[in-house]
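I have a structure I would like to understand better, so I am pasting it below and will then ask my questions one at a time.
Omission of a single protein chain aside, the complex is shown with its protein chains in their original locations.
Note that the chains take the letters A, B, C, D, E, F, G, H, I, J and K in the order they are written out, and that residue 1 is the start of every chain.
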Amino acid sequence: MKILVVNGPNLNLLGQREPSIYGETSLEHLVEMLKDHGSKMGIYVDHIQSNSEGEIIDALHNAVGKWDGIILNAGAYTHYSYAIRDAVAAVKLPVIEIHISNIHAREEFRRQSVIAPVCIGQITGLGIEGYLLALDYFAKYFKKKS
Amino acid sequence: MKILVVNGPNLNLLGQREPSIYGETSLEHLVEMLKDHGSKMGIYVDHIQSNSEGEIIDALHNAVGKWDGIILNAGAYTHYSYAIRDAVAAVKLPVIEIHISNIHAREEFRRQSVIAPVCIGQITGLGIEGYLLALDYFAKYFKKKS
Amino acid sequence: MKILVVNGPNLNLLGQREPSIYGETSLEHLVEMLKDHGSKMGIYVDHIQSNSEGEIIDALHNAVGKWDGIILNAGAYTHYSYAIRDAVAAVKLPVIEIHISNIHAREEFRRQSVIAPVCIGQITGLGIEGYLLALDYFAKYFKKKS
Amino acid sequence: MKILVVNGPNLNLLGQREPSIYGETSLEHLVEMLKDHGSKMGIYVDHIQSNSEGEIIDALHNAVGKWDGIILNAGAYTHYSYAIRDAVAAVKLPVIEIHISNIHAREEFRRQSVIAPVCIGQITGLGIEGYLLALDYFAKYFKKKS
Amino acid sequence: MKILVVNGPNLNLLGQREPSIYGETSLEHLVEMLKDHGSKMGIYVDHIQSNSEGEIIDALHNAVGKWDGIILNAGAYTHYSYAIRDAVAAVKLPVIEIHISNIHAREEFRRQSVIAPVCIGQITGLGIEGYLLALDYFAKYFKKKS
Amino acid sequence: MKILVVNGPNLNLLGQREPSIYGETSLEHLVEMLKDHGSKMGIYVDHIQSNSEGEIIDALHNAVGKWDGIILNAGAYTHYSYAIRDAVAAVKLPVIEIHISNIHAREEFRRQSVIAPVCIGQITGLGIEGYLLALDYFAKYFKKKS
Amino acid sequence: MKILVVNGPNLNLLGQREPSIYGETSLEHLVEMLKDHGSKMGIYVDHIQSNSEGEIIDALHNAVGKWDGIILNAGAYTHYSYAIRDAVAAVKLPVIEIHISNIHAREEFRRQSVIAPVCIGQITGLGIEGYLLALDYFAKYFKKKS
Amino acid sequence: MKILVVNGPNLNLLGQREPSIYGETSLEHLVEMLKDHGSKMGIYVDHIQSNSEGEIIDALHNAVGKWDGIILNAGAYTHYSYAIRDAVAAVKLPVIEIHISNIHAREEFRRQSVIAPVCIGQITGLGIEGYLLALDYFAKYFKKKS
Amino acid sequence: MKILVVNGPNLNLLGQREPSIYGETSLEHLVEMLKDHGSKMGIYVDHIQSNSEGEIIDALHNAVGKWDGIILNAGAYTHYSYAIRDAVAAVKLPVIEIHISNIHAREEFRRQSVIAPVCIGQITGLGIEGYLLALDYFAKYFKKKS
Amino acid sequence: MKILVVNGPNLNLLGQREPSIYGETSLEHLVEMLKDHGSKMGIYVDHIQSNSEGEIIDALHNAVGKWDGIILNAGAYTHYSYAIRDAVAAVKLPVIEIHISNIHAREEFRRQSVIAPVCIGQITGLGIEGYLLALDYFAKYFKKKS
Amino acid sequence: MKILVVNGPNLNLLGQREPSIYGETSLEHLVEMLKDHGSKMGIYVDHIQSNSEGEIIDALHNAVGKWDGIILNAGAYTHYSYAIRDAVAAVKLPVIEIHISNIHAREEFRRQSVIAPVCIGQITGLGIEGYLLALDYFAKYFKKKS
Partner (left out) sequence: MKILVVNGPNLNLLGQREPSIYGETSLEHLVEMLKDHGSKMGIYVDHIQSNSEGEIIDALHNAVGKWDGIILNAGAYTHYSYAIRDAVAAVKLPVIEIHISNIHAREEFRRQSVIAPVCIGQITGLGIEGYLLALDYFAKYFKKKS
């Protein structure tokens, strides 16, 4: 099984940017953790980060036929990118939306995700642990299916 | 470590009620799964279900000093019970909000949680698996703290 | 055929409370009228009144397998109880919503019913006569079905 | 006692138009049923159908002094015709609003009736049976008055 | 003269819950203070606290004929319980609404009271002193009436 | 100079309909008063009343080249008939909007006129006197122009 | 009979300010015209202009017992001064609201008058002629009353 | 193949009314152009224009069984006539909505069509050319179907 | 201790203006009552009334260093004067907001106070008694502080 | 004459993505059809597709001086890209907006185009045929101009 | 060149009022700085501060013919004073709006300026430096014009 992790705008700054909100782990370290955690469960994990809406859409399109599921943290695009939403709906892969912080406890505009309605589910507020839990979910999800 | 699972209105019908949305596992079976899963990680799990807003508030109040964390699926109260929100805020225990279905892909009124802003995080759309992931999260959460 | 009448908050005061709006018949008398009217058509009628949202949900759950249809006046819960709405949707019994007064001619908040979308229909403004008409409807409804 | 039934736009297509929503009875048959049902209770029933807002207003005006009550299904005019609302308010006859389908379970715009606040009550979702129940109501209503 | 004090959800935690907002006096102590203060003015005071919407409605109904006035702090139910509002309107006793904190200086949802329109008045932000001032008001109110 | 008075839905009931709001003068008498008042100022006045939106539009179209100005009371169409608005804008005759009652002191929906933005002005709340004042205005208006 | 004309903010600039909207007549000249027109009908007219909300309120208060009616153009205060509204309601004199321009054909915020609901009527868009028509109305209004 | 063109309110003024917006072609000329254009493709075209909402509904009803498709410009009814919408939905003929002007570049209220959701498509802003393009579309549409 | 009472627009008419809402006590009498009541508790009370927003702001500014607390009834300015709000926030004196009538039981616009968020609390609906209760509160408030 | 076709996000998946909504023609085939269709009318057609908002803006800028008109399907950017809107407005070339599906019959957010107000027109719901009709329009449009 | 600086409500407290937001410079010192800065560029600067909306309007009116430009900080009036807006529009002098604090980073109501649409521009958040920059702008602005 192969899972692609897609991180959106500003997540390249993970660990540096407002650590009280986003924690102190760097993106590099997070990716390592995900690969390790995946390999223990026989899941091959890879990762893409981009600040560009178009590149995220491209990544989703390219995932078809190559990956079994996607873990997506679209950053602030979450709240207005109907284009990414359309891409998620079009690729027909299972997608789990992740937010590191509790988006419901912050500014009003962060409470709405235009992408969530076309994902299978969403994990918010559980820090980078959320990515690992999503991986766990996929492990069971594909076991059931097969 | 001791975790209390609190299920709100209509969750007693789990397995019978609209299985295409909520799955076929019964509440009894879910509780068993949670206890088993917990015991493997050294977590004592217990469970309360009530259709009454007042009883859910009582359960949250009584949890203080007895439980280390709470997994809460407040059912439809999620969308308007500021009284349960106040109880969550008052008890100062870590609370994770769970929804079995992807509330963002259903009726508009289900997209807002008035309780989420005072929880630490939220897992939605991952079926009853969401409860187990929350338990996993607590296992790591308390390990870090201790 | 067996029909359960469920009356919500403040309907225990029927006959005493603002008679210019709700009429002068007491709840006891209404129940008698309904039982009489039902028995003439071979319908067994019983009645539950509660001021508690949780008890109304319990009553709806318990109705499954015991009753053929429900006449529901959820009082002011009509306007915000998504939990009762979910219970109505879950039990899959035919439910008719009744309001004694014309809710469209009163305060703005009374014009919206969050429960009506999952009922089969609604009768408003026809006084306690509305309950009797609902009974008449059920009489024909089940005749057609059988 | 004389009751006028006023049916608004598109109701001439009853039985042909979206039968899954509006049923299979034709307007002609409905009118017959109403006349029969009325005559059993000593009520003379007649019927007008028009697709024109102006003609419906004319019909309401002309009813004064000739009819004792009106059963009104204003079709889609229900949701925006303040002119019909004013006509109902002006004629001072008791009017019951009928909708064949459960308008609360359909598009958002169908949930509001601008006419209901000046009617005595409303029956929705009970199919063409709703017209007959309204007739029953009028039978008792005028008995009480006299 | 007899005054009933009704406290709603989470007020049993008074003194423990967020003391920076709600103060350090416990509910027990508040009740004592109210009884003492009342007895000095010849007012008999008693008290009910419940986390249940239904029980608060029951308490209001039972007050008829037994109590001369009610001091009501409905906690978070203040902001959505149209059922409690209806109970207040139905019992026709003078009711004063109290809030310990300044609800206008907190979250947006706390600024609206659906119960206030059917009370005689409201005291907010003056801490537990607000209850005592309400008692003072009733002392004068009934003196004037008699 | 020739002025056409156009009265919309329900104004045929003038004098009979809610006289506390609309006064006791009948439409026939109003028309007479307008003709008399006009003839004193050398203005020929005529009148059309219709309950039909389409006929009002026809009347406005037909006015081109025959009338110098229009006094329009579109009744409840005022609040939603963008079709009449378009007709007023299309005919390019000066139009004064009249309302007998003070529409700002009644229901919320009566406060907005979708037609007023394309009229030259509006007189509301001055009873049938408003029609006469509009005529006076036209008398001066055309004197200035010529 | 004595009528007071009250003009609000920026109306001192009449004739100078945006003449394409407000015309070329100066305030002084308007006042003269009003006095002349009044004297012909046996009405004594006087005038106050102020840019200050407080002074307009004072003027309305002082009118009690001295004037029979008021013609009020509150300028931009029209759209938000609930304080002037309260003053109009308090003085219990008949007040007619005037706007020189067609406020419905300008910016959205100009379409709402918070004062109009407590006036007897409103004339808009008829230029300074509106003031004279209001005077005419008062002449007839008091003739009828006496 | 037979196509009916239905034009709504004020379109009889085509060519005369605000030519900068609607162009200079008269309705008569447009109809001729449509008939010519149709006949070249073997399509019989006819035309109805009415300012009356009811007549437009009648025309749509009468089209069943006689016409293969409809080109509808409902004029300002587009923005509020749920009755015409219901008629379009009821007749189950393919309907294309046309607007001569770019309704998105004009007043806010013109941007919403309540009829478009039940049409197959919409052409706006391309002048009277839009009608001809709709005819072209139908030519291909029916060719594909047959 | 010295307390300043600040009354806003239209409160000079107290006793004359709508006595069914505001009571029959005149402002002069109210001020006397407040001075008397204050002097019994060793509080020096004085009073300012103004219909002018600017003068109320001046009064608040001048209070700094001279008064220990302020009782403020800003009349209708309550609902829109962000300038008075800023003045209250700037002076950093404890301010209690008073409304004689129950503002929650009147027009919608009276339900919002833009000033309350920067006051310590609010008393509404308890008539002029509200001022006296505020004085009582200050007596205890300063006792506690000292 | 030279026409540039600009397709936005996810349109590269044409033919694969939700064929029930978008049809089965691939983007490559559509482009061929457009080039063929154009060449028959002496129009040179070329095509750009990008998932990136910035590249679409670049394409529009580069079109100045090279192309005579643009056919734009901005995909989901249609609903929020004010940046593309500004680019369309800036380049001053005639632009026709195309949507393959009937955006008015889908999710609420798809009903608004922020780009349409600066285009000359819009064709929606007519499938890929819409692009060809736009080409036809341009053919006539430039013939008229020249 | 002569520039008038107009400061609105509460700005007399500059330096004393919430220095963390508004800085520690007093109004007197600011005025001095402005006069000095102006004189270096050959601009005569004077200053008016008032807490009264009416006086600010008077000041704007009086500026005509005496001053070349205005720097306006209307304080909280910024957010609702349509009367000051009208005054700015009427005087036809170039006006620059200043806010010391970043109004976009504070309460929601501070984000809207009803005056800005009739000013030439706005400087916010740059402290008292904003006034000096406005002066610099005027220096260049008039140089260009002359």
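In this section, contacts are C-beta pairs under 8 Å (C-beta built on N, C-alpha and C of every residue); 3 or more make two chains touch, one makes a residue touch a chain.
Note that this is a predicted model, so its numbers are computed, not measured.
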Missing chain touches which shown chains? A, J, K
Contacting the left-out chain in the complete assembly, out of K:Leu27, K:Ile48 or K:Ile120: K:Ile120
Under the stated touch rule, tell me which residues of chain A contact the chain that is not displayed. 8-10, 12-13, 16-18, 50-55, 75-77, 79-80, 109
Absent-chain interface as seen on chain J, which is shown: 52-55, 57-58, 61, 80-83, 85-87, 89-90, 114
Going by the touch rule given at the top, which residues of chain K touch the chain that is not shown? 96, 102, 104-105, 111-113, 116-126, 129-130, 133, 136-137, 140-141
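Heads up, the rule we're going with is that only the chains that are shown with their structure count from here on.
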Centroid spacing, where centroids are CA-atom means, of chain D and chain F in whole angstrom: 32
Rounded to a whole Å, what is the gap between the Cα centroids of chain C and chain K? 63
Spell out, as numbers or ranges, the residues of chain C touching 2 or more other chains. 52-55, 80
All pairs of touching chains, please: list them by chain label. A-B, A-J, B-C, B-E, C-D, C-E, D-F, D-H, E-I, F-G, F-H, G-I, G-K, H-J, I-K
